[in-house]
Each structure stands twice: as C-alpha cells, then as structure tokens.
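Each remark here refers to the structure printed beneath this line.
This view holds just a subset of the chains, kept in their places.
Should a chain be cited, it is by its letter among A and B, assigned in written order, with residues numbered from 1 in that chain.
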Amino acid sequence: MSPSVVAPETLAAVQQLYGEQSHLIDEGHARDWALTFTTDGEFVSPSYPAPVTGTDALTAFAERFAADARARGEVTRHVLTNLFVRSAGERHATVQAYLQIVTTPRGEPSRLVRQTTITDDLVQCGDGWRIRRRVVRRDDQPQ
Amino acid sequence: MSPSVVAPETLAAVQQLYGEQSHLIDEGHARDWALTFTTDGEFVSPSYPAPVTGTDALTAFAERFAADARARGEVTRHVLTNLFVRSAGERHATVQAYLQIVTTPRGEPSRLVRQTTITDDLVQCGDGWRIRRRVVRRDDQPQ
C-alpha cells in the first residue's frame, strides 16, 4: 500500500473544488453549489428519501437546506476534512472525505450534529472537475 | 461557476501559511503568529471591541490569548478547515476558510466552542504570502 500518486495540478484543482463547495451551500448560493455537480449529477444520502439528480433538483435541494436552517434560526456549516483523491486519471477521479454538519443557534455554542463520509465520482468537464455522483454515509447509521 | 484555478505553487504556499498559523498561536509563539500578518496587518473580529492592527498589537493579542487559556487551565486550539483560495494574482490573494475554537480543560473532554468563518486578504511579500486583513464572522452572531 502506498498512497495514490496524483499530479499536483490535479490535486490543487480538486482541493479548490472542495474548498469552495461547502461555502456555496452554507452561504445560500444554491445554484452555484448545484453547479459543482455535473448537469446530470447525483446526490445519494440516507438523510433524504431519494437521490437528488440534475442541476435543477440539486438547486432546489440546496435552497431547502438554507430555508430550513433559517426557519430554525440556526447557522449550519459543512465542515470538510480528510480529503483523499483515491484515483485520478485525465477524465475521471474518485474522492473520499469526511463531512461534518455543525450547527449554531443564535447566541449559543456550536454543536457537531453529524459525522459523515462522502465518496464522490468526479469527471473533468473541460472547465474543471465536477462531481458526477456523491454517496453519503452517516456514522449514526452504520451499514 | 467553476472553482478558481490557482497555480499549484501558489496553493501550496497558501496551504503552508494556514497550516502553520494556528500552531503558532496555539503553542504560544505570539510574535511568529503576528508575523503571518503584514507589518500593518489588521485582525477584525466581533469577539473583540476594536480591530487589532500592526505587529506589536497582534503580538500582544496572541500573548493575551495564551495567558487567558492558561488562567482558565485549558488548552485552546484553532481548527482550520475548508480552505479556499477565492482569487490569486501575482501580488494579491483572497482566502476563505472555517476556523473553529476547540477547548479542552485538563482531564476533561474537548469541546467545540465556536464556529467562525474567516475572509482574508493576502499579499505576496517577497519572502512569502502574508495576511493584510482578516475579517472574522461568528456563527453565533449572524449578520
């Protein structure tokens, strides 16, 4: 076992994609978040009854996420760590990372709500890497 | 929307700056932490009554931070995630990241105290990137 060798240019581009993505959904830029996925991108999570597929559905999903947090009077963040590019070719890559949900009610301490692992299939779309498919696993629902 | 393209050399230098910075303040190297800012660097946070400006004031700020933690008998860490280089030219860059405050009283569990977002203006100073201005937003004090 030796860690996958990935070209610095590829790793940098992937790190920037993940560096930006959480800020987009957390600050309410729903459509820009959706566009970090391919136009037929899929988001598969046990937190939601069915996969969310395609730019419009992903945008609506992110808008609901922001509206729900506002309705609860909370700020919610997606904290990304342990980014690992498992494999990367010219056109396809696979990425694994931890994604925490951290929520903060107004005037109160922050709280780690949920620890998840994401496994993403990426494709190079000419103007950059996008996520073709994300699968979320929740630590509170081990398989 | 496609993630900002940043040269691997620039991203590496910025990652190293942020990789080092928290360890400096958390381990009591107050002046070295202050020197991650420009000599006229500004630190703007709602946690403090006024902006902190310049190497000497930033050093005193970091010394107070360490003294306060010692007085409380706690170890306090700045946990940095979701680093994103929003833009980077030859001389200037803008960076956004999450910064958590995690504190641990002696013999007790660790505790996530505060979730914040930092937005930093950086300048290339010849010997490396430094922070010209940091603005901190606290999730418990949404704007």
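The rule is short, and it goes like this: a contact is a pair of C-beta atoms (placed from the backbone, for glycine too) under 8 Å apart; a residue touches a chain by one contact, two chains touch by 3 or more.
No experiment lies behind these values; they were computed from the predicted model shown.
Novice: Given 2 placed copies of the single sequence, how many copies form the entire complex?
Specialist: Full complex: 3 copies of the single sequence.
Methods note: only the chains that are shown with their structure count from here on.
Novice: Using just the Cα atoms, superpose subunit A onto subunit B and tell me the rotation angle to the nearest 5°.
Specialist: Nearest-5 rotation angle for the superposition: 120 degrees.
Novice: How many angstrom lie between the CA centroids of subunit A and subunit B, rounded to a whole number?
Specialist: Measuring from centre to centre gives 24 Å for this pair.
Novice: Going by the contact rule set out above, which residues of subunit B touch subunit A in the complex?
Specialist: By the definition above, subunit B touches subunit A via 1-8, 11-12, 81-86, 96, 98, 100, 111-115, 117, 139-142.
Novice: Which stretch or stretches of subunit A touch subunit B in the complex?
Specialist: Spelled out, the residues of subunit A in touch with subunit B are 8-9, 11-13, 15-17, 19-20, 22-24, 31-32, 35-36, 75, 77-81, 102, 104-112, 127-129.
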